[in-house]
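With one protein chain removed, the remaining protein chains of the complex are shown where they sit.
When the chains are written out, they are named A and B in that same order, and each has its own residue count from 1.
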Amino acid sequence: MANLIPIAKTVGANRMVPTISIPYPLGDPSTSEEEQWKLRYHRVGVALNALTTDINEQTVFDVEV
Amino acid sequence: MAKAIVYLNQFFGQIGGEEVADHEPEIRNEKVGAAMLYDQLLDGEVTHTIICGDNFMGSNEEQAVDRILGFLKDKEFDIFFAGPAFQAGRYGIACGAIGKAVKEEFDVSVISSMNEENPGVKMYKKDIYIFPGGKSAAKMRDDVTKMVEFGNKILSGEKLLPAEQEGFFKRGIRHQYFLEDETPAYERAIDMLLKKINGEDFVSELPIPEIDTVEIADPIKDLSKATIALVTSGGIVPIDNPDKIQSASATRWGKYYIADVDKLKNRREESFKTIHAGYDPKAADADPNRVVPVDAMRKYEQEGKIGSLYEYFYSTVGTGTSQDEAARMGKEITQELIENNIQAVIETST
Partner (left out) sequence: MKLELGNFYVKDIEFGSETAFNDGILTINKEEALEVVYKDEHITEADLKIVKPGDMVRLVPVKEAIEPRYRKGGGPVFPGVTGSLLQAGDGRTLALKDMSVLVVGKHWGGYQDGLIDMGGEGAKYTYFSKLKNVVLVADTDEEFEKQEQQKKNHALRWAGMRLSEYLGKTLKDQEPEEVESYQLDPVTKRSDEVNSLPNVVMVMQPQSQMEDPGYNDLNYGWDTNPMLPTFMHPNEVLDGAMISGSFMPCSSKWSTYDFQNFPLIKRLYQEHGETINFLGVIMSNLNVVMEQKERAAQFVAQLAKSLGTDAALVAEEGYGNSDADYIACLVALEDAGVKTVGVSNEAPGRDGGSQPLVTLDPKANALVSTGNVSELIKLPPMDTVIGELESLARDGLAGGWEDDEILGSSVKEDGSVIMENNSMFCGDQIAGWSTKTMKEF
């Protein structure tokens, strides 16, 4: 789970889920606690699903929140 | 006087040709074959010759390397030469394999020589000094001379010049270098720009290396039975940083017990904070779950989506951290995770 997907790709990560920034990957402090939780819960869920997904090349998984 | 040991194959070690390529490794307390030439040119003495058949090394590499390292254990030597291997592929790979092992085990300089077509060059140029050599033994004297001249330079403690000046294949090891003619970067930049504009040849000072790929792990079949660990390069640690992980150029990592928490408490609560110096710490200090999402993982654990969240999370700092150090720490952490039967990891980076 990384914001800088190009870096993750360059170092060879295979399953990648984007996060929202460097200093706060999973919760923007300028938004409400509720929004932050929603985003974190969603993206961690995407990462968990990614772990169960068969891939044959470096893959960036889509997020909705 | 400096002491050197030379590695040769069955042919140059004067055992014989292809028919004895299965010759088992041996060490002799004398200069055999090409080792004589090394001895003549070296500012020092060749004390031993190691001889091993190319096929023996090729089919039993691990065993051959172990046995040779065993021979060397009680020997004193300052430098190690292997080859020259010319265009002989098996010999080149053997020189590389034994050279790499000797360098790692005894921390002495290892020098070899191979023709650029030799597959050993690509495989081992990062690990040992390999000089471009001739295609065949007709170039023996030239190739050995290049190797020994460089060896003499190392033994004398003289400052080594960049690879392009010393002549060995580039190893992917980059260091800063003050230009003798003191050409400032602004001149170099304009020169490169004008050449690029005019379609002339130019040389980038940072050639883009090939990108590493990593084997893709199989997917998890049943997440609801898996134990998953959190690992971060975001520098989240207990408030007193008990493992003294460095804020930049880290060489240390830590693991922190979280089995008893539903979410990570923050710096104000004197619990967790970040010591990563490469980003603004405010958001991570205020809520470390933004970097290490313990709270979200707990929720998925309660919901039964995952079997469990591992009782420790792992942390280090990923700013200015060298790739070698990062890889070492990654291996150490992986080792622990495997021993504890962890099936998957979510790694968060900042």
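Everything that follows uses one rule, which is that a residue touches a chain if its C-beta (ideal position, glycine included) is under 8 Å from a C-beta of that chain, and two chains touch if they have at least 3 such contacts.
Predicted, not measured: the structure shown is a model, and the values here were computed from it.
Note on the chain not shown: across the whole complex it touches A, B.
Within the set B:215, B:324 or B:339, the residue that contacts the chain not displayed is B:324.
When the whole complex is considered, the residue among A:10, A:31 or A:53 that touches the unshown chain is A:10. Considering the complete assembly, subunit B touches the hidden chain via residues 126, 160, 162-164, 170-179, 182-190, 192-194, 196-197, 202, 204-206, 208-209, 211, 244, 246-249, 251, 277-282, 319-320, 322-325. Subunit A residues in contact with the hidden partner, per the touch definition given at the top, are 3-7, 9-11, 18, 20-23.
Criterion: only the chains that are shown with their structure count from here on.
Subunit A and subunit B have Cα centroids lying 30 Å from one another.
Within the complex formed with subunit A, the subunit B residues making contact are 211-214, 216-221, 223, 226, 228, 234, 279-284, 286-287, 289-291, 293, 295-297, 299-300, 305-306, 323, 344, 346-350. Of all the residues in subunit A, the ones that touch subunit B in their complex are 1-4, 7-14, 19, 22-27, 29, 36-37, 40-41, 44-45, 47-48, 51-57.
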